[in-house]
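This is the structure I have questions about; it appears just below.
Removed from the display is one protein chain of the complex; every other protein chain stays in position.
Letters are used for the chains, namely A and B, taken in the order the chains are written, and counting of residues starts over at 1 for each.
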Amino acid sequence: MIIANNVTKKFGKLTALNNVSATCGKGQCIALIGPNGSGKTTLVKCMLGMVIPDNGFITFNEKNILHDWLYREHIGYMPQIGRYPENMTIGQLLNMMKDIRFKSGGQSLDEDLVKAFKLPDLMQKRMRTLSGGTTQKVSASLAFLFNPDVLILDEPTAGLDPVASEILKEKIIAEKQKGKLVLITSHILSELDDLVTHVIYMQDGNLLFHKSIDRLREDTGEQKLSKAIASVMQKN
Amino acid sequence: MKKFIVIIISFLLLSPKVFARIYTVQKNSALSSIQQAINIATNGDTIMVMPGVYAEKNIQVNKSLVLIGKSFPVLDGQHSYEIISIKADNVILEGFKLIHSGISSLIDIAGIKIYARKNVVIKNNILDDTFFGIYLQKAVNCLIENNKLKGVATTDQQSGNGIHCWQCDSLRIIGNTIAGHRDGIYFEFVTNSAIWRNVSHANMRYGLHFMFSHENTYIGNIFKNNNAGVSVMFSHGVKMFNNIFEDNWGDGCYGIFLKEITDSYISGNKFLRNTTGIFMEGATRVLVEKNEFSKNGWAVKIDASCLDDTIRINNFLGNSFDVATNGTLVSSFSYNYWDKYEGYDLNKNNIGDVPYHPVSLFSMIVAENPSAMILFRSIMATMLDKIEKILPGITPENLVDNFPYMKPIHL
């Protein structure tokens, strides 16, 4: 579904992405793993068209995403740190997003998370007054709201309390089972154990490997994802 | 006996008057033409003209007659003729309405023309649509009074002057109203004359225009809304009192333009809303005092060619620029009131303690470099003026009023 071809991105002298190529297919749940500053978020932003690669290109359903924007209809994005217009209330924000994105007769709205996170009780709260966790809940709800084919979740569980975290995880599994592509970046590896089917490991802007979880377990002889990764890291 | 002789002599002397006849000209009567009446009259007779329209081509007044119109009989020049030609001394012409004189670009056709005569009186006439209005050629000691002249000038070329005087002496031009001509009042080589209480407005070129006309006095006239204001040149001994020069707005318009005027006196006049109040070029020993300059673009512009002029005891109110010059100046300013003056008066003698520099830096810049006018009213221009006020250094040192009044002068 999403294919990155030799994507390179430099911020000044820093090379954030160095010739990264990856193929993400339907029904996969890919964990994008790597230390801080390894280029995970940059790769995700490239896929969203928020960052424009210096070299290489990204295709979505075999179409180059450069100068395209409609493909984003099929993506739900949950940013690492959700930043929203401060003066808006949650209700206004949700309404605005629906207003901008919702096409009559197109998709159906998926408000499971909105309800599960009990957001209707908080509709009048302004965004600037929200705690980090609540903001994450809003971000997650927005990502799933339009029932997209692809979910890109940047550090989804960071800042969420265990209950919310569990709700989100279950939602992700449910969506994966519908055959959607889910892309998760995270550094808390244990959380991902029962979710992921594939792992992309990045370091210093390089994509070190892209394997299915079974392959990884085979190669490292470790059952737990965190241990498997740790052993990879030690090898390097 | 002596008494008797005196009476006889005086009787004889007065006899022409006593035996003077009166002819009445009236339409549909035996005497229906003015010219006919003139032809049969003798010197000293009076011709009364009753109301009606008289289209007599050119009327030649070649005897010393009194012509009086009753209720403004109309003399129609049919767009072709000079209506009245005065070719005798002591003629009095009163109470006529003259319309549609001829128009020519070769000869100066007028409503009324005086041909080298003296003691002629032209009063209380109405002139409408005349090419030149009243034309005095080598006339002496004539009185032009209370006439209303209205031209229909459309272009500078195809128009004549209202009251046009050439090579005249001792004229009195009083209380006339002139509009719609090329120049309202035009003098060339006219001397020792008085111009009093006339109103000259809405003329194509100048309200008043004279050159080589010395020792004339202008009192209480109003020159208003003329295309280029008033222009006077090459004369000396000009005296102007209590005239009003107003609303002469436009490119290159003046309240009054003085060119090569010497030994003259300009006092008690009002200059209101003119592009330039007074523009002096080559003016020498001119005293400008007790005038009011109000709401002009430039109140006074003095060319570097001026010498020894004195500008004192005037009020300067609400002008965009008070004084502009293009060089160092040998004229003096003193005891004026300047509304832009920001000085103080510690000894309370009503005279400011710090001198006033009436030339703003920006007006200096514009005088030197006219294109800089593009910055007129910009923050830059305002700032330059403010800086110069605080730290004067560029504006002419000798162009200064050392005794500026603190309050407007009661004129």
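As a working rule, contacts are C-beta pairs under 8 Å (C-beta built on N, C-alpha and C of every residue); 3 or more make two chains touch, one makes a residue touch a chain.
One rule holds for everything that comes next: contacts and distances are computed from a predicted model.
**Q** Tell me the UniProt name of the left-out chain, picking from "Outer membrane lipoprotein-sorting protein", "AraC family transcriptional regulator", "Cytochrome c-type biogenesis protein CcmE" or "ABC transporter permease subunit".
**A** Per the UniProt record, that chain is "ABC transporter permease subunit".
**Q** The chain left out touches which of the shown chains?
**A** A, B
**Q** Specify the residue from the set A:Y71, A:F117, A:F144 or A:Y201 that touches the hidden chain.
**A** A:Y71
**Q** Out of B:T177, B:T275 or B:T395, which touches the unshown chain?
**A** Of the listed residues, the one touching the omitted chain is B:T275.
**Q** Touching the missing chain, which residues of subunit A?
**A** The missing chain touches subunit A at positions 9, 11, 45, 48-52, 69-73, 75, 77, 79, 83-87, 96-97, 99-101.
**Q** Would you write out the residues of subunit B that touch the absent chain, in ascending order?
**A** 249-253, 273, 275-276, 297-298, 320, 365-366, 368-383
As a working rule, only the chains that are shown with their structure count from here on.
**Q** Based only on mean CA positions, could you tell me how far subunit A sits from subunit B in angstrom?
**A** About 91 Å separates the centre of subunit A from that of subunit B.
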